[in-house]
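Below is one structure, written out as structure tokens, with a few remarks after it.
Incomplete set of chains, arranged as in the complex.
First chain written, first letter: the chains are A and B, and each begins at residue 1.
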Amino acid sequence: MTLLLEELRHNKLLWLLVFVPVVFAAETLAPEAHTLLFVLSVLAIVPLAALLSHATESVAAKTGDAVGGLLNATLGNLTELVIALAALRAGQYVLVKASLAGAIVTNTLFMLGGSLLLGGLKYHVQEYNRISARMQAGMLFLATVALLVPSAVSQADSVAGAAFTQRLSVGLSVLLIIAYALGMLFSLKTHPELFAGAESGEAGEAPWPMNLALATLAGVTVLVALVSEVFVESVQEAAEAFGMSPAFVGFIVVSLVGAAAEMASAFSGARKNRLDLSVGVALGSASQIALFVAPVLVLVSYLIGPTPMDLQFWPGAIVMMFIATMSASLVTNSGRSAWFVGVLLLMVYAIFAMTLYLLPPGVA
Amino acid sequence: MTLLLEELRHNKLLWLLVFVPVVFAAETLAPEAHTLLFVLSVLAIVPLAALLSHATESVAAKTGDAVGGLLNATLGNLTELVIALAALRAGQYVLVKASLAGAIVTNTLFMLGGSLLLGGLKYHVQEYNRISARMQAGMLFLATVALLVPSAVSQADSVAGAAFTQRLSVGLSVLLIIAYALGMLFSLKTHPELFAGAESGEAGEAPWPMNLALATLAGVTVLVALVSEVFVESVQEAAEAFGMSPAFVGFIVVSLVGAAAEMASAFSGARKNRLDLSVGVALGSASQIALFVAPVLVLVSYLIGPTPMDLQFWPGAIVMMFIATMSASLVTNSGRSAWFVGVLLLMVYAIFAMTLYLLPPGVA
């Protein structure tokens, strides 16, 4: 408890935890105030995501390298997963898919671009381990390709029916999870030295004792799940009130909220000239979404969704995912960076955000 | 005046200046001889573009590094800009867009490919500064991506209407100009050393005195504008007479005419084993079109065009721009070149040209 309080003092972000009870109170008192509920649930999710991230790392630090790495890799996108599950249960498949595609785009363009810009404003030229960055960019490229092939192929051939898409989605989900498992075997067991730079994690923050970490992990996951439900219920109508298209909300707003905790550590890594950490978090998180979160959601949709979900994305989302991963590949290719490289990535992100914001409803 | 005459003696290209009065005479005497006017205006624009380019460099050389670089970067594609403005005033948006996309493709495939081939025929293997080439290829890639995202997204979703496209085009134009300004800040102020090789410009030709340079700049710009009007008026009907599709004229003919002056310096750089110069001119010019000329035309269309112009390109143009920039990225990645690399780029250009030439009218 003292540790938690100390954490509260150090980490200003956690003061936002006060919004957790507020959001539940508001939901009971004013269940129709969608815009208010939306804002409150965003404010409540951000500190919960930070707690979740710290708890995961603490458990990982205690359990030793292999299991710890496994935990970190699997629970790293727990917030995104829980939000997506809440949307899945509500049958909001458009939102789920937009948030998956958006998370990939946000991680590779906004998180990476922001890191390179923030780092570049402090250091003239920054260097990082290009071998590990290349490996991760390549993994991300191929992961995203895997995710978008079925959409591209069946898009091109409108003859292919829903049954085809559904069967293909299940098969691909199994393949992607196998690839993900092999990827962990590769990065944790057989070739950990290639990922050395990125693994060192958020050093500096002392890990919590095991009991506290496990209790936090369990408790906070439940809280995120509860708040996510409020978030998912209110997001659609709040978006209308703000004049945002649903595509913009799923792609940009949900993704930024879900990735807030990782973003904080990627940005602070860049400011400390530890770009390996930033690149690792940004690209690793994006490929985890493509290789693990997306296929798990497809399989889980058979258990908890009203109808099964498939992996077919809206064509604009495919274009954006493809461009985002291509940009990341090109940018990380050299192992060197200066501030303008970050600006270029952020510009592409801004262009996507603007396009989505202006998109008339009913398109995505 | 003596300097101008000396220039005339040295630079055989300038003898074509005789066609400037000829084109005006022909326009008065035979305003319906479209094919003749087209040929004459092409012959007149080429030496004017060369003069414009030399005058810009002379002013740039006199005004010191920062302002000079700024001038060079902004006025480098003055010919293209003036031709496009003439087409804009005539409401020929299809021609404007084809010439923008064509300029990007021509610079990255024909100018770069030609330089690598000509250099490679003289030197067995040529090396150049891969860091600067990569930086420029990356900038070009991201610039082109920015240009084609709205087309790709709204292409994919035909639901999105004209109002959406128009608002998006204005917003993107502002974003692109900001990116362009930041890019100049980067290459001229904060990180000029990364662009060292390319900046050294057309050394060897003595700069003109300031007065002459400024007068030439002003006078020749007016002449280019006048000749461009004849060119734009005659191009459509001349194309039909030659059996060329409008897409071929805009993409290939207009782009080659507009880039003639830069091409001369890129090719001569390659023959002197100064590939940094050639790569810098080719890729720099292409990204200037994407980041500066295109958005300026969109914004200016609100002032001088019959109706506003948007940034939505014909799908085939998007495919070509994307492939052209991808090819440039791949080719310049290694910092080494031999003649066959140039052949490959030229082959892709020839394939594009052939496709456009055979395309039935009414498509692009």
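In this text, a contact is a pair of C-beta atoms (placed from the backbone, for glycine too) under 8 Å apart; a residue touches a chain by one contact, two chains touch by 3 or more.
If you're wondering where the values come from, they're calculated on a predicted model, not measured in any experiment.
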Complete-assembly copy number [criterion: all chains share one sequence; 2 shown]: 3
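Keep in mind that, in the parts below, only the chains that are shown with their structure count from here on.
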Whole-Å gap between the CA centroids of chain A and chain B: 40
Chain A contact footprint on chain B (complex, rising order): 131, 134-135, 137-139, 141-142, 145-146, 149-150, 152-153, 156-157, 159-161, 164, 167-168, 171-172, 175, 178-179, 182-183, 186, 190-191, 194, 329, 333
Of all residues in chain A, those that touch chain B in their complex: 124-125, 314-316, 319-320, 323, 326-327, 330-331, 333-334, 336, 338-341, 343-345, 347-348, 350-352, 354-355, 358-360, 362-364
